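Every protein chain of the complex appears in place save one, which is left out.
The letters A, B and C name the chains in turn, as written, and every chain counts its residues from 1.
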Amino acid sequence: MHLTKCERGVIEIMMNARLILCMICPDEPGLIARVTGVLHRHGGNIVENGEYVDPETHQFFMRSAVDGIEDAELLLKVLKTELPKGASVKLQEATNKKVMLMATKEPHCLGDLLIRSSFGDLPMEVCGVIANHEDLRQLTESFGIPFHFCDHRGISREEQEANVKALIDEAEPDLVVMAKYMRILSTEFIQSYPNRIVNIHHSFLPAFVGANPYRQAWERGVKIIGATAHFASEDLDEGPIIAQDVTSVSHHHRPKDMARNGRDVEKRVLAHALRLVLEDRVVVTGNKTVVFE
Amino acid sequence: MHLTKCERGVIEIMMNARLILCMICPDEPGLIARVTGVLHRHGGNIVENGEYVDPETHQFFMRSAVDGIEDAELLLKVLKTELPKGASVKLQEATNKKVMLMATKEPHCLGDLLIRSSFGDLPMEVCGVIANHEDLRQLTESFGIPFHFCDHRGISREEQEANVKALIDEAEPDLVVMAKYMRILSTEFIQSYPNRIVNIHHSFLPAFVGANPYRQAWERGVKIIGATAHFASEDLDEGPIIAQDVTSVSHHHRPKDMARNGRDVEKRVLAHALRLVLEDRVVVTGNKTVVFE
Amino acid sequence: MHLTKCERGVIEIMMNARLILCMICPDEPGLIARVTGVLHRHGGNIVENGEYVDPETHQFFMRSAVDGIEDAELLLKVLKTELPKGASVKLQEATNKKVMLMATKEPHCLGDLLIRSSFGDLPMEVCGVIANHEDLRQLTESFGIPFHFCDHRGISREEQEANVKALIDEAEPDLVVMAKYMRILSTEFIQSYPNRIVNIHHSFLPAFVGANPYRQAWERGVKIIGATAHFASEDLDEGPIIAQDVTSVSHHHRPKDMARNGRDVEKRVLAHALRLVLEDRVVVTGNKTVVFE
Partner (left out) sequence: MHLTKCERGVIEIMMNARLILCMICPDEPGLIARVTGVLHRHGGNIVENGEYVDPETHQFFMRSAVDGIEDAELLLKVLKTELPKGASVKLQEATNKKVMLMATKEPHCLGDLLIRSSFGDLPMEVCGVIANHEDLRQLTESFGIPFHFCDHRGISREEQEANVKALIDEAEPDLVVMAKYMRILSTEFIQSYPNRIVNIHHSFLPAFVGANPYRQAWERGVKIIGATAHFASEDLDEGPIIAQDVTSVSHHHRPKDMARNGRDVEKRVLAHALRLVLEDRVVVTGNKTVVFE
């Protein structure tokens, strides 16, 4: 398994940078006071703060954006001693994340992310695009981004995934974003990047799982269609949902019209979900997410 | 099977009233010209018009709102000779429909419809409320509407449904609206009122069919919940969808919060769907609807 | 000026009730730690928490829902000593508020609130309805709520407002809700109940201020109409906005159709805004609101 910098526990943080603290621990009274107290004693000024207690697991979740911390490493050490056993703490600089994009043939999500990235609209640096077709090479390269063609034809799924994996592991991205990558990934592949693969599914999950959701939607005669951005998990289309959105349709919409209107929803849901993840606003708990908006 | 006035082919239409013409027939070139020509020659002025051709069945659907028709019965006769074989034509006065409401304990949908009806916001006359609990008696009677308590306890489903059916058949409503009637109806019951029972389901169908959809939604961690108004059909939650709408939720929403927010969606989707049906804008085809909005 | 219980600083709080703490003070580092520390030392368990710092005024806003406080009066005293000078602190039990409704002729908002109140959907107790027409008497009284007819015909605005004011001041409500009360209130009247009058305006403010907004919307040819719930302020339609929502329209919608569709938006925006206010989630700052959702 490949670890990102922050997962390896290595924190290389510029002095006085804005930090994002994310923590999970068993709930107990006084936690907010304790954490914010520690932050204050280390020079921190909280500019944004969110908490949540899961009513079933009694886990406490907290996300703080903090300015003015002088010694982040020391802060992390102190926090770990002050918090209950089993606490998980992540402290990161609020800075651009490295992202590998994956796609197949459709340009709408990929193009949208490339433009956003190239003009600084999303806090990320795209390190490359991996695709199982050549269709999007020109679009990708016009933004100066390396395009990696990983053909799936004539080789086994294992071989193709090994090729993809080699590219990812060399680039060491913080996130992998499947911007309409239309191949089913193996459990093994997904487990290599736990909670680090963001996928966009072209339906309002859990409605219409599986293939051809717009056709399914048309057959059912629904009046609203949608899209779902989620973390990839072992069970296809069952991963923790990050964001969803919908659009209205009528009997006039054939499957291809639904697909066309759906593309606009996919594009904006994926960009929205990605922003949330890039800003460390999304914490996975079981098969759900806590989203600090 | 009980027939409403319009299904019995009896049309008693005031002279010069606004008429709603709904027709379905196999598509062929020139149909719009033919139908609008007939309407024009009978003194009709089309104030609203909608057409649709189903790309799979090649059926032609048309709805027209027409003023100035002098002899509706004659018009209907002529239309039937001019149209292709197998055409189904319905000609009705654009007037209030008679509606029987059914409910259980929740007041939001029932109360909303009673207020709308009593102040003329929907073109209907509520002839009664049938409920399997006493909770909504006072609310109903405060609007001067008869409340019929059809207890389901201590008797078989067949007996209880027979009681409900007797009340409906005596009242001869055009429509039966299940405003959160929380009992599963038998196939036999539903077949007695084909495409005349409007139900509100508290989920964004086909997601979360069956019981306790808000609990299911919470367990799946969705970010949007919804409601679906549909015609009741033999397969539960599988009937033709009339209208749907959604609302956003977050990890902060427990099932009871989702249910609370969902009630507002249920209420507005049901009222919206009911308006469409009451204005003869909804035509059922297979398990779908054509909605002339 | 009439003061509600909580404004008079009188707090009569049941032991161990859930409390809502709302505070505003000049921002300084460590405030969250200080406040949550005090809460913890008084036995409080924070079940919900929100903070905000206004980037222009540098005011700090905080709302906490707290369980387990043993001595609320002592807590309030301590909080006041710990907080910066100029802090404003409000500590209230999370319980039903007393509400006076005002209306004219339209039943949709009033009826919706009466049903919600009578079935416990909103944390309020409606103490009466004041109206300048008799149209809504029966609807009101069917819910067992006193209906006060305050005719405006044949008397001066001052006299009529004095009559309204007398009724309000006798009832001592926490809130006055103008559920489509179609009379313009004097500055003097509004100043008697600062930030305690919630109004629903039938447009997406600041578009279409003043009379007949649906007509204005129609004339401008907009494709979306809306409604705005706000606190009444001296400048008509200029008060702090609490909630807004919209709905789509097309060229087919005449002013009366816009009004009809708009009523549904008005109804749900008002109910939503009222829930926020009743749960002490809305803090007024200048002509804006901070809403802790």
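The rule we apply is simple: a residue touches a chain if its C-beta (ideal position, glycine included) is under 8 Å from a C-beta of that chain, and two chains touch if they have at least 3 such contacts.
Given the structure is predicted, the values throughout are model-derived calculations rather than measurements.
Trainee: Considering the whole complex, which of C:Leu205, C:Ala232, C:Ala259 or C:Leu274 touches the chain not shown?
Mentor: Per the contact definition at the top, the residue touching the missing chain is C:Leu205.
Trainee: Based on the whole complex, identify which of C:Gly68, C:Gly128 or C:Pro240 touches the chain you can't see.
Mentor: Of the candidates C:Gly68, C:Gly128 or C:Pro240, C:Pro240 is in touch with the missing chain.
Trainee: In the full complex, which residues of chain A touch the absent chain?
Mentor: Counting over the whole complex, chain A touches the hidden chain at residues 107-108, 111-112, 115-116, 118-119, 121, 139, 142-143, 260, 263-264, 268, 271.
Trainee: Touching the missing chain, which residues of chain B?
Mentor: On the side of chain B, residues 29-30, 32-33, 36-37, 39-40, 44-47, 49, 51, 53, 68 touch the unshown chain.
Trainee: Against the chain that's been left off, what residues of chain C make contact? List them.
Mentor: With respect to the unshown chain, the touching residues of chain C are 52, 55, 204-208, 220-224, 226, 240-246, 250-252, 254, 287-291, 293.
Here, only the chains that are shown with their structure count from here on.
Trainee: Do chain A and chain B face each other with the same patch, meaning over half of the contact numbers show up on both, or with different patches?
Mentor: Since more than half of the residue numbers are used by both chains, the interface counts as same.
Trainee: Round to the nearest whole Å and give the separation of the Cα centres of chain A and chain C.
Mentor: A distance of 38 Å separates the two centres.
Trainee: Roughly how far is chain A from chain B, centre to centre by C-alpha average, rounded to an integer in Å?
Mentor: One centre to the other, that is 42 Å.
Trainee: For chain B, what residues touch not just one other chain but two or more?
Mentor: Counting only residues that touch two or more other chains, chain B contributes none.
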